[in-house]
Each structure stands twice: as structure tokens, then as C-alpha cells.
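We show some of the complex, not the whole, and keep each chain where it was.
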């Protein structure tokens, strides 16, 4: 089946910043993304879990599939939000169906 | 004194406090007991809705006396002012950086609604009335402290600029909207509305509060376990001194405004309590450099249990001596 090369960008970011990241992405024209809940994790800032949390605590994972040529714009946007904050960004090469959607 | 201790004792063996203690112990013992996030959020929504609604009903029945506006203004001033005092104390008592100190200060200017709820149920237990609109005062006190903290940081040139959109986020924060909204629903529907839903928001209230405090204990315990060594003795001292200072200032404000005994106690409790839900999230946005385990350990791990156990009975006793009744 016909596939097209794309980049899969996974941004693990603090929940309170989610809305800002989405705004930044949308402003650079990235309107396709999927937000996955994150149950817990560990990093330089220590260990955390969602269990029993009431406030907007913890991280969320935002996954974007985009055309390779748009990667830099996305990373700049993401970084502008992430810069001073904890969290990680990873990029993998991917193939997608239905390129017209990206 | 005698009297205070006996009340503190009685307070200590209430299901509410013991549930918190159970959660704390379970977490410190590394039990895998947890309450699902959705259930915890559901309980906090229930508590905010119930407390707001009942406050509104109280206002609709006792009517609005002239002290309402004064109380709201007092709340605003306290929320703006307390962080400055907290900041000063922190600079003296701890080696925290400007930014960490400001972040902690924000928490103590804001309020803990659960501490407020615990105080109301102590008052009810002793049949002491209080102004229903104190929940509105609680709502008013949630956000301003954050602005003071940002100002403190900006002043010392540590960034912390007022992020665009943050202001409306703070004011439209879910818990504030729910508390205030339920307050108005209660005020509009009054006794009749209460009669319709009291089997839901009144009767089971304390029981839900027990499970919620179990969860708070679990979170506090987990936090304490992970933040060993993060906070020094000075900081812990602050987390016990500051509520007392806050309560005294709250006492003064309550007397100035002319609140009833119950109202004064609640004003003291609000001033003495520290936020651990709304403010931490705001700090992650506005002061990302501040270390969360410092402010969470102090507000949820030290000040919250202190107020719950010794603080509230103490404030009540002091208020009774001064206000009388």
C-alpha cells in the first residue's frame, strides 16, 4: 500500500503547559496531533505519578506526524514553550498512509 | 490551654484526621494503596460544589450584611500581602533562592479549600455559626498571591514576567469557577434548592471528606518520601511559623471587618492555610525554575497537617478568647 515519508515527533511536556504548546503548534500551522495521557515517569526532576492527583499535575505526551520539511518549524515552536521547562522531545522517521492529511 | 489541648485531642481522633494519617502512613510505608486520579478529581469537584452551594444558601437565608464587601476586600488584601511577609520570613529563616522563596510565598498567600472545609466542620461540630460568604472570600484569596510572588521575582530581576493569558487562566481556574458558580446556585435556589439536593451535598459530605483526606495523606506521604533532604529545618520551621503569623493577621482582619466568631476563625484558617493544588500548577507555568518539591513539601507535607491537627483548634480557641462566645 502507498505510504509517504513523515516525521513522528513525541513531546512529553508538563500538563499545565499543554494549552501553550497547542497554541504554539497551531500558530506554526501544525494542526494535526494526538495527545496521550501519561501515567507517571522519572527524569532529572525526579519521579512522579498521576495516582490520586487533583490538580493539573504531571506530564502529557503530544504526538505529531508531519511532513519532513515542516519539522524544523515544529521543533522551534515546541522549543519556544519547552525551553525553560522539564520534558523531552524525540523524533523518529515514519511512513504514513493518506499523505493528503499531513 | 487545657481547653485547647482537649479540643485538639478531640479533633485529632476524628475520622477525617485519622484518614489523613492513614494515607500518610500507607505512603511512608510504601504501600501500593492509591486512589485513581479520576476519583480524586471527582471528590474534589464534589467538595467544591457542596461547600460553595451551602455557602450560597447561607447567604440567601441570613441575607447579605454590610460586612460582605469588607470581607472580600480583606481577603484580597491578605492574599496580596501575606506573600510579602512569607517572603521576608523565608529570606531570614532559610537559604532558599529568591525564586524558590517567591514560589513558596505564593502558596501561603493563597488558600487550601480543604483546610477551610475542615475548619467549617469543626465549627459545625461545636454549633458555631459562620458567615456563608466566607467561601466567596476563599475564592477571592486563591489567585492574587500569585501576582505578588511574580512581582517579588521581577523586582529581584529574576524574570517571572506575567505570562500572557496566565491572568485569565488564574481567574477562570476550574476550582474557582466551580466554587463561585455553586455559591451563586446556592444563593439563587436557597433553602428550597438545598432541600432538593441535601441528601447528596450535606449528608455524605464528611464521609467523602475522609476519603479525600486519605488521598491527600497518600500524596503528602509520597512527597515527603521523595523530598527527603530537599527542605532544611529552617524551611520546616517556616511552614509551622507562617500559618501562625497568617492566622494572627487573619484574626486582625476578621475583627476589623466585624465578622462573627465563626467567621473570624475561618478568616484565620484561610490566612493560615497554604495552597497545594491551584498555585503549584500556576508556578509550573510562571516560575518553572522554582523547585516543586520545595513548595509542595512545605504546603502539603507540613503546613496542611499542622493546620488540620493543631492549627484549627488553636485558632478557634484564640478567637473565642478574643471575640468571646
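Details
Per-chain residue numbering starts at 1, and chain names A and B are given in the order in which the chains are listed.
Just so we're on the same page, a contact is a pair of C-beta atoms (placed from the backbone, for glycine too) under 8 Å apart; a residue touches a chain by one contact, two chains touch by 3 or more.
Since the model is a prediction, treat every value here as computed from it, not as a measurement.
Chain composition of the entire complex in this structure file, expressed with the shown labels, reads A x3, B x3.
Rule of thumb we're sticking to: only the chains that are shown with their structure count from here on.
One simple way to say how far apart two chains are is to compare their mean CA positions; for chain A and chain B this gives 34 Å. Residues 34-37, 40-41, 44, 165, 215, 218-219, 222, 226, 276-278, 280-282, 284-285, 288-289, 292-293 of chain B touch chain A in their complex.
By the touch criterion stated above, chain A contacts chain B in their complex at residues 14-17, 20, 45-47, 49-57, 84-86.
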